[in-house]
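Here the complex is missing one protein chain, while the rest keep their positions.
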Amino acid sequence: MNDQITTDPSKPAQRMRAGSLTLTLAPWIISAVFLAILPQIFTNNSTLTIMNQMSITIVFALAYNMLLGQGGMLSFGHAVYAGVGGFAAMHIMNMSDFFASIPLVVLPVFAGLFGMGLAMIVGSFSTRGAGTVFAMISLGVGELIAACSVIIVAFFGGEGGVSGDRTYAQPFFGVEFLQQIEVYYLTAAWVIISAALMYLWSRTPVGRMANAVRDNPERAEFLGYSARWVRFYSFVASGFFAGVSGGLFAINYEILTEENLNTASSGVILLVTFLGGVGYFFGPIIGAIVFTLLQTVLSLSTELWAIYAGSLFLATVMFFPGGFAGLIMMHVAPFKLGKLRLLIMPYIKTLIPAAIGILGLAALVEMTFHVRHAAAGDNEMTLFWTTFDSHSLIAWAIAGAVTLIGLGIARVTAPSLKEAWDEANTAGGAS
Amino acid sequence: MSTPALELSGLKKSFGKAEIIRGIDLSIGKAERHAIIGPNGAGKSTLFNLITARFAPTAGTVKLHGENLAGLEPYQINRKGLSRSFQITNIFPKMSVFENVRCALLWSQGYKYSFWNLVSRSRLLTEGADAILEQINLLERRDLPAGTLSYAEQRALEIGITIAGGADVIMLDEPTAGMSNTETDYITDLILKVTAGKTLIMVEHDMGVVFGLADRISVLVYGEIIATGAPADVRADPKVQEAYLGAALEAEH
Amino acid sequence: MDLILVNLIDGLVTGLLLFMLSAGLTLIFSMMGVLNFAHASFYMLGAYFAYQISIALGFWMGLLIAPLIVGVLGAGVERYGLRRVHQYGHVPELIFTFGLALLIEEMVQFVWGKNQMPYSVPEILNFSAFAISGNSIPAYKIFMIFISISIFIGLLYVLTKTRVGMIIQAALSYPRTVEALGHNVPLIFMGVFGVGTALAGVAGVIAGPVLGTFPGMAFVLGSIVFVTIVIGGLGSLWGALFASLLIGWITTFAKAYNVKMESILNAIGFTTPENMDESMLRDLWSLTSPQIADILPYILMVLILIFRPAGLFGKRTQ
């Protein structure tokens, strides 16, 4: 799972088959086991709910990256496919006779098929080009379908959305999915299956050609492949898995609304995918986890979460365009050279003061916000488990000093980190 | 006489008012090595692009093995056995060298748009790609991203991609442009080796390469072929000498 | 008949306002290839800055100063943000502007709060210029038309008559060649970005009092600016003008007249189903033009992209 798609290091099959098979399977098995035992550690429902939300976002982000990362197609309206898949799943839930005859676990397949069907229709005219034309068509279609959600009430249920009850499905080996934990296992299973299928897709001829078309559509045409059709297949496959994520959403929340279709959701998934890193298969997984935590957990702690999230995005784009995955993979070279330990001390010297400085800055922001918006006379605020008077000069002096000193130290030690980094990436020498 | 591999008749192309290709008739036989030469701006690359349907011709026809290619897309022409390289290096820079070649093999090995096969599971694909890498001497660079190769290596890779699909008509657009003498010799040998038994059509500026490789030469000047024939005949043709060759030839020999 | 005239004027105001945004965006987009998602955010900043300045120095100083501040900010964003991201390619650039738009909205809320700002039309323009059969045309609208047209003429003059304009025009079509000729393309980019955002700022200053100054004003405007430049054709100022006016009029007229889908369907030979509640298509039948007025530009854009990817006035596709 961790190997880079763009440079497939697979050795000739006959030489490495047995070894590489174990190697390929290992991350999957570990992930599956991990997901299976997780509920033993965290038993409360809200953690499960948040994990389910993460899983849904993971499937969606991976599906989105089939377009952006692997196919080079930038879509501004991909929420539509997840949404339509989800709405279809809700309608199936509400067809009591049919729904009672199928187990709930297969519902995402139906959702996927609907997402795929819509992708086939839209893809038939949008995949002629990549670039701006594709992006703007996706934007236009996204806006249109989102607008339809309040106009075509019969299917989208207006702004109230469509709701249903998952427990009316045929019991699956006696499980009726009444409890959150049961839904958790269903979602977890689907995450593994979908991720595995999407990974395998990237290893098939059409998946490989998606990369080729992304890099150089013209050259691909002169290899016998129609760039348009390659894009179309990627688009349709992506629509299927987006639909699956919509189906999982339907199972988890038992309601779909306009929010599942709108351009804000489409924008979010673009950010999630990019934050994680489009260059690697596992990038979107990290992006989905980090973003869900930001959105759900950080927003429990501060009203200003969006400012921090926005700053994080800007910083990522400006300094680590490879996303988190790129950041991690940057360390593969030093690791292979056996020089990773050279980086430990410089990292401690720079990153810890930097983190403290940034926290100090966040404290200043929070204090400004508190002074401006809290009730008159309510000067007490709690930050990082400390309660203090937000109007006192000393609190400001401390926060300011922490910020300045933290960032100052980071600035002073940054050059030696750079040196260490260069050293760690150079073969040979003292190691 | 058997059907020519490639036959152009009355081919014309205009961009707006400018007529770049002014009616070309040319027939290239099977297994012939044909070079197209001419001064800058004569329309050589445009001619290539017309043949491979990168541009649509204003008038005239292109026939491959007797079959009219009008209205076909580049990928359809490629499937009929015509493959080309580009003047500006045109590879998949982010993919590994091995994958570049493997992608070129996919269609000819019948994988089409399949999503039920795993590429790494096919011994034929892997062996085929490795065989081509060996031919173009890039086996050592197999797992590097193609974008990190040296210029000459990228040109070699481009030729490798062009021949990998097993096309019997190979078109190379200035394969040695911008190379040093040793690199040029290396590529010339390579071309000789990999195009054995195939029809080769190339545009080339380096007269050493042209006269070393070509069975026949066409001279393109201002969108028209002013001479076609064996290297010696073309060299002797006064029209050619007047238009283009004279100075260059004297400088070379 | 009178109402048509009134709607023409209203549509003109909407269209010209849109043009002030799309003019800057089309220059930025076609020169630098950046889909600047933060463009509408600069429009919002224009309105907020002008509001803040108008409290202290009055509306006119706001009109003068706010766009300058926005322009300088825009140039700064190009210099210290976009230029850095530029090397990574277009998608990171786009994500950058996307994140910037989010951040600007949050910052605006942080500074000014989440409520509507009481930014209003200056007293001197707060009267009815004239009325057409009971529909008054506020003097402020005439003022908006006047400002937008002056800006268009000014822009046209700079682009066609000055040396800088020539270079910009050349850079629109052949960015690399212009660089090869020794012009400082990064400086031109920064300048164009600054001027483009300043234009958006002007639009914000004059639209803020009538369309409302609130944190969602950038989002409401949303992607319609992109739609405009895509319909008009990338890099074409005339295209941007034409598409802006087209969108202004289409949306105005669609809202002003209640055209029912039922009558259209009846006119082309379908009969209204007897029992509407049973029909799956009931929502289609009951559709009216004001309901879909704001999505008409998107429909238009998709159709144009399918049949004429270069846009109405465009010469090249991206």
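Each chain gets a letter, A, B and C, in the order it is written, and its residues are counted from 1.
Everything that follows uses one rule, which is that a contact is a pair of C-beta atoms (placed from the backbone, for glycine too) under 8 Å apart; a residue touches a chain by one contact, two chains touch by 3 or more.
Here is the rule we use: contacts and distances are computed from a predicted model.
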- Query: According to its UniProt record, what is the protein name of the omitted chain, chosen from "NADH-quinone oxidoreductase subunit K", "Branched-chain amino acid transport system substrate-binding protein", "Sarcosine oxidase subunit gamma" or "Membrane bound protein complex subunit mbxM"?
  - Reply: "Branched-chain amino acid transport system substrate-binding protein"
- Message: One chain isn't displayed here. Which of the visible ones does it touch?
- Response: A, C
- Contact with the hidden chain, among A:Asn94, A:Ser299 or A:Thr368, goes to A:Ser299
- Query: Thinking of the whole complex, not just what is shown, which of A:Pro103, A:Gly131, A:Gly158 or A:Gly400 touches the missing chain?
  - Reply: A:Gly158
- Would you indicate which residue among A:Tyr253, A:Phe274 or A:Phe313 is in contact with the undisplayed chain? A:Tyr253
- Query: Given the contact definition stated above, which residue among C:Leu25, C:Ala101 or C:Met117 touches the chain not shown here?
  - Reply: C:Met117
- On chain C, residues whose C-beta touches the chain left out of the figure: 3, 6-7, 10, 13-14, 109, 113-118, 120, 128, 131, 134-136, 138, 210-212, 214-217, 219-221, 224, 251-253, 255-256, 258, 288, 290-291, 293-295
- Task: Would you write out the residues of chain A that touch the absent chain, in ascending order?
- Result: 1-2, 27, 30-31, 34, 38, 41-42, 44-47, 49-51, 53, 147, 150-151, 158-161, 163, 165, 167, 178-180, 249, 253-255, 257-260, 282, 285-286, 289-290, 293, 295-297, 299-301, 303-306, 328, 373, 375-378
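Here, only the chains that are shown with their structure count from here on.
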- Query: So what's the Cα centroid distance for chain A and chain C, whole Å?
  - Reply: 31
- Calculate how many whole Å lie between the centre of chain A and the centre of chain B, each centre taken as the average of the chain's C-alpha atoms. 44
- Rounded Å distance, chain B centre to chain C centre (Cα mean): 48
- Please list all residues of chain C that touch 2 or more other chains. none
- Task: Would you give the residues of chain B that are in contact with at least 2 other chains, written as numbers and ranges?
- Result: none
- Note on the structure: Within their complex, chain C touches chain A through residues 35, 81, 84-85, 88-89, 91-92, 94-96, 98-100, 102-103, 106-107, 110, 113, 222-223, 226-227, 230, 234, 280-284, 287, 291-292, 294-295, 298-299, 301-302, 305-306, 309, 317-318
- Message: Show me the residue ranges of chain A that touch chain B in the complex, using the header's touch definition.
- Response: 6-10, 12-14, 200-201, 203-209, 211-212, 215-216, 218-227, 229-230, 233, 237
- Which residues, counting only chain A, touch chain C once they are in their complex? 68, 74, 76, 125, 129, 131-133, 135-137, 139-141, 143-144, 147, 151-154, 263, 267, 270-271, 274, 278, 304, 306-307, 309-311, 313-314, 317-318, 321, 365, 369, 373
